[in-house]
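Down below is the structure, laid out as structure tokens.
One chain of protein is taken out of this complex; the other chains stay put.
Labels A, B, C and D are assigned to the chains in the order they are written; within every chain, residues are numbered from 1.
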Amino acid sequence: MTGSIPLQYFLVISTLMFFTGIYGFLTRKNLITMLMSIELILNAVNINFVAFNRYLYPQNLQGHFFTLIIIAIAAAEAAVAIAIIINIYRNFRSIDVDNVDEMKF
Amino acid sequence: MNSEVMFYLLAGMILVFSVLTVTSRKILRAAVYLLFVLISTAAIYFMLEYTFLAAVQLTVYAGGIVVLIIFSVLLTSHISEKAIMADRRQSLMSALAVVAGALLTLFTILRFTFTPSAEPAHTSTVTDVGNALISYDRNGFALPFEVISILLLAALIGAIIVARKEKDGIVLMKNKNLSK
Amino acid sequence: MNILSLFILIPLLTIIAILFTGNMKQTRVVSAIGMGIQLLMSALLIYLYLTERNAGNTAAMLFYYDAVWFPTLNIHYTIGVDGISVAMIGLTSIVVFAGIFASWMVDYLYREFFISLILLASGVFGFFISLDLFTMFLFYELAVIPMYLLIGLWGSGPKEYSAMKLTLMLMAGSALLFVAILGIYFYSAPSGSQLTFNLLEIAKNKIPIEMQRFLFPFTFIGFGVLGALFPFHTWSPDGHASAPTAVSMLHAGVLMKLGGYGVFRVAIYLMPEAAHEQAWIFLIMTGVSVVYGAFGAVVQKDLKYINAYSSVSHCGLVLFAILMMNQTAMNGAVIQMISHGLMTALFFALIGMIYGRTHTRLINEMGGLMKVLPFLGVVYVIAGLASLGLPGLSGFVAEMTIFVGSFQHTDTFHRVLTIVACSSIVITAVYILRVVGTLLFGPIKNDHFLHLKDAMWFERLSTLTLLIAIAAIGMAPLWLSNMINFSLGPIVEKINGVATVAGLF
Amino acid sequence: MSIYDFMTMRHELILVCLVLLVLIIDLNLKKSQKHRIIPIAISLFFIHTVIGFLPAQTGELFGGMYKTTGLTILMKNILNVGVLIILFQSTTWLKKEENGEKISEFYILLLSTLVGMNFMISSGDFLMLYLGLELATIPMAALAAYTHHQSRSAEAGIKLILSSALSSGILLFGLSLIYGSTGSIYFDTVGALYSNAPMQVLAFIFFFTGMAFKISLVPFHLWTADVYEGSPVNVTSYFSVISKGASAFILIMVMYTVFHSIAYLWKDIVYLVAVLTMTIGNLFALRQKNMKRFLAFSSIAQAGFILLGIIGGNKIGMTATVYFVLVYIFSNLGAFGVISAISAKTGKESMDDYDGLYATNPKLTLLMMLSVFSLAGIPPVAGFFGKFFLFTSAASGGYYWLVFIAVLNATISLYYYLLVVKAMFINKNDTPIAFFKSDIMTRIGLFVCALGIFVIGFWSQVYEFIDKLTFAIIN
Partner (left out) sequence: MVDYTYTLLIPLIPFVFFILIGLSGHKMKPIVSGLIGTAGLGIAAILSYITAIRYFWTDHLAESGYKSIKAFEITWLHLTDKLTINIGALIDPISVMMLIVITTVSLMVHIYSLGYMKGERGYHRFFAFLSLFSFSMLGLVLATNIFQMYIFWELVGVSSFLLIGFYYEKPSAVAASKKAFIVTRFADLGFLIGILILSFNTGTFDFQLLTSPTGPAITMPGGAAFMGMSVLTWSMIFIFMGGAGKSAMFPLHIWLPDAMEGPTPVSALIHAATMVVAGVYLVARLFPVYALGAPDALTVVAWVGGISSLFAAIIACTQTDIKRVLAYSTMSQIGYMMLALGVSGYGGENGLGFMASNFHLFTHAMFKALLFLGAGAIIHAVHSNDMKDMGGLRKYLPITHATFLIACITIAGIPPLAGFWSKDEIMVAAWHHNKILFSIEYLVAGLTAFYMFRLYFSIFWGKATHYHHTPHEAPYVMTIPLMVLAFGAVFAGFLPFHALVTSDGMPFESHLDYSIAIPSVLIALLGIGLATAMYRKSNGLPDKLAGIWGISYKWAYHKFYMDEVYLFVTKKIIFGYISVPVAWFDRHIVDGFMNLIARTVQNTSNLIKNFQSGRLQQYGYVFVTGALALVLIFVYLWN
């Protein structure tokens, strides 16, 4: 099953996915799409953990559980983030990140 | 042999769809692309024989979070609305930073020689996962399991009080600009 | 309870007492009593000190008391006095006593005024009695902060600007000092033994020379900023001009002496080799500040600016003499600190009283006040003569000891600089007489000065205490110079003893 | 794992019970008496704090995942005291009518973040560290957006949640690489195996950015000002005091125990970041007009000073840092107490509104002056001792030039702290904030701060007690 694919490939995928997520975070103008890019970032990290666990240290399940916890936390985070986004929608009538800059300098 | 093909296929799907999520004009379409990315990562877990994890990924991520996102998209903007794109300067600068970062990290990571541990592999069946979840000793994860419950409770309550709509609208309007 | 700790306790008790006072009169009386007791205490201290010395006690520090405060960092609350600090305590108590009476008429937030004034004084007293670098630094910074409130709240003219400038520059100075104290602390004991902040222990062993070269400028400039060293003196004219009378009295009279005393006690005593090596740079700076201050004062129009610049010149002379590092010059420096302290305090008191009456401090607007305010006029003339060094008043004693002392230096560079410093007595005469001439003598310029009232009883008391002190030191300086000389002996011998070994100068 | 072992987790357990208790009590409170929860919650928490101080059992649980030593218990107690004071100070604000229904939610969220911080401090491995970090941040976002009818509070919430998400993303990427290179997430094994290979340094720096985000060190501090200004005053004070204090404790613990092998490297990182943080923190604070934003930047500058303690890398360094955080908590809470009392009564938060405050309410002004002087590090208040020991520890590491920069920055900081004093005492104002008497609870909170500011300084036993528990880098 995993014999032929070297670990490095997984790392390449996860790093590219990670940086795509960051690119999304920095450029997308809509708050929810920023949330999506964060999910991408967390997913990249999960791949990393799982790959390491499987390839390097199969004797324990630390990477596996780390990913599990990350998924749970991502869920919690998404919930609170979306609650706040809805709240912003009520206050600002739009969820464009650029008009959320009343406080500056 | 076919697992290699499967891996390349999945890797391609992940990369393509994540780039599409980040660059597509329509928000709803971006959400769908995100769904595809999550499903392909779950597939990768299957490949790596972490079946329990793949299942959790599918249900929580694909099922829960993406659905939540789609709901919030619908709540906050009608379907056909086109997301306004960042101005050229900002996207150019971020692209530059991201690419440089990616190259730097990749270059550093790939130069590191990973040393797999010598101990015998441990099967990762659901029973092992269960045992690890409730065991207290060295590699047991009972404590995180308990603490995550508090986190979810707190997140739940937080989300409710933030998103709750005041029953009587007046209170909302009156204090709106109190601190302006 | 050691007598020295009383010097901090009495001001604090007075502050607490002030908190309970009702109206303005009670506050004034309470603080006057408090500072009166402080004055008696300092007189008692001098008496006890002298009897102790006559009884043959030759310990470096008398009334020594040591209590551990932070064991891990070996910070102690150590207090002790020698001849020099006793003299300085005497000066401070006189000036504070006079300051209280000079601010008898303060009515805006009077309770807070007297509290900050006495807090400032307790900071200065603490500084003079402490021997532990940490407690010294603590009291040094304690004395700076009430200064902001005093100038900011009760000052006049651009008071916020000058209050802020003064506090920031003094804090920048204490910043330099902070680094130096840490440096000294970490090189205070030979490797292995317990690091210490105690001055006497640090003096016992030698701080490595390259560290000294790094730390000495920091300490000297750190204290020099307060002692009106040449380029860092600009806070003094503005600060004094906007400060209320009592504050500028206390500040110029006492706080600037903290700088000189600190340079002497910390910079030179602990780092003699670097002192000898780098003395020439600072000698030029102080030499310049002596002449520079005098010339600056000649063209000033505002009374307080004139006095501020003259303080720059006199304090420059103090630092100049300390840098000569021989016994007589240092003795002269200490006497100059005391005499200048008394004189500037007297000047600022008088300026405050005149300003209180004529509501202007520009000398060309005033004239012929001698006829209208005879008491203040006569006292002003005497203060002026004391400041330009009339024999029989303290200025002469101090300046002559400094000039003769610094002229004994074996190296011609120092002697030439002494002559430059001597020339300051002529310029001092020029600006003092210019002020006395335009302010007091000559016809009365603006006629509604005609019905000004002369000095009230508290003003007379405030000026007379200072005047008697100036005349006492002027007439019979022997007891003071012997007291200082006795403690200077071992210190100068340590400073010069080391230098000859290191083969410098 | 006998019951007895559980007692070592006493702090966290009691706190969780507290959270659940508040939830249950809130269920059966009628809508009109929702405010009755306030005294109950405060007294419960007071009991918790007192129990916290009782002599505790130290040891390891869950195979090294949960570790408590004397020092971690001390840190938890310090945080408990801080939270207690905040609870006291927040009563007036909570009683206002627009928070009518959600008072108990405020307590639940607050205490759950405290649970998170406790777990973070006593974590033995990166998983618990990350979990505690998230548990400390997510409910905070909800708290930041607590007054949801104010647009600024929502803006603060979103900025916090998204920035913290990004930072934890980068932190996780670092953790994954650490796991990949050492094979374990437990601190002891990671510490033993860690070397200065490029990837491991990269991993450490990503980890450091995550932690730096929490303490708001310079390149990662931009969220701080907006979140502090947006969220309600008591939440802001919680941010600046408790979450920053906790993360400072964790940073120094982790750096000393886990990354001791690359200490020579991270000291230079800390040197660069410290200089940047102090200078930029001060430069921004100069111009602020809003009090919360002003204290935000001042707390950034103070974070720069905390780094000086860490850079020492020796026992004095750790003691100085813990002592400084304690003093920082009291002085900041003093200042925030005054701001919260005033903004709860009058809603005014700009420095110009504070002009001439001394004329009307002198006691508040005196406390504000004391806390501002303590932040500036002026004797006789505790701030002077805090700063002095911090700089002594940096000097003991031989960083004289850093100390010089720090002390110069302290002087610049004195400038803007004096601006506050100037506003309150010297500036004339024909409509100053009228005299008001805040309720008994808030006055207790303010009084405790004032007492703390004086006592911690002069009473040297505090410093000695901390010094007994701390340790240097194990190498």
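Structure notes:
Here, contacts are C-beta pairs under 8 Å (C-beta built on N, C-alpha and C of every residue); 3 or more make two chains touch, one makes a residue touch a chain.
These figures come from a predicted structure and were not determined experimentally.
In the entire assembly, the chain absent from the figure touches the shown chains A, B, C, D. Interface note: of D:42, D:170 or D:466, the residue touching the hidden chain in the full complex is D:170.
Within the set C:3, C:211, C:429 or C:472, the residue that contacts the chain not displayed is C:429. In the complete complex, the hidden chain is touched by one of C:169, C:303 or C:455, namely C:169. Contact between subunit C and the unshown chain involves residues 165, 168-169, 231, 233-235, 237-238, 292, 295-296, 298-300, 309, 327-328, 368, 370-371, 385, 388-392, 396-397, 400-401, 403-405, 407-408, 415, 418-419, 422-423, 425-427, 429-430, 433-434, 437, 440-443, 476-478, 481-482, 485.
Across the interface with the omitted chain, subunit A contributes residues 22, 25-27, 34, 97-98, 100-105. Although one chain is not drawn, its touching partners on subunit D can still be listed: residues 158-159, 162-163, 166-167, 170, 198, 201-202, 205-206, 208-209, 213, 218-220, 222-223, 225-226, 265, 268-269, 272, 280, 283-284, 286-287, 412.
The definition used in the following text is that only the chains that are shown with their structure count from here on.
Taking the mean of the C-alpha atoms as each chain's centre, subunit A and subunit C sit 66 Å apart. Here the CA centre of subunit A is 4 Å from the CA centre of subunit B. Annotation: 43 Å between the Cα-based centres of subunit C and subunit D. Shared interface positions of subunit A, defined as residues touching 2 or more other chains, are 18, 21-22, 35, 52, 56-57, 62, 65, 69, 73, 76-77, 80, 83-85, 87, 90-91. Of all residues in subunit B, those touching 2 or more other chains are 105, 109, 114, 117, 139, 141, 144, 148, 151, 155, 158-160, 162-163, 176, listed in ascending order.
Residues 127, 130-131, 134, 138-139, 141-142, 145, 148-152, 154-159, 161-162, 165-166, 169, 172-173, 175-177, 179-180, 183-185, 225-226, 229-230, 287, 293 of subunit D are the ones that touch subunit A when the two sit in their complex.
Touching subunit A in their complex are the following residues of subunit B: 3-4, 7, 11, 14-15, 18-19, 21-22, 27, 30-31, 34, 37-38, 41, 44-45, 47-50, 53, 56-57, 60-61, 64-65, 68-69, 72-73, 75-77, 83-86, 90-91, 94-95, 97-99, 101-102, 105-106, 109-110, 114-117, 119-122, 124, 128-129, 132-133, 139, 141, 144, 148, 151-152, 155-156, 158-160, 162-163, 165, 176. Those residues of subunit C lying in contact with subunit D across their complex are 69-73, 75, 134, 137-139, 141-142, 144-145, 148-149, 152-153, 159-160, 164, 167-168, 171-172, 175-176, 178-179, 182-183, 185-186, 214.
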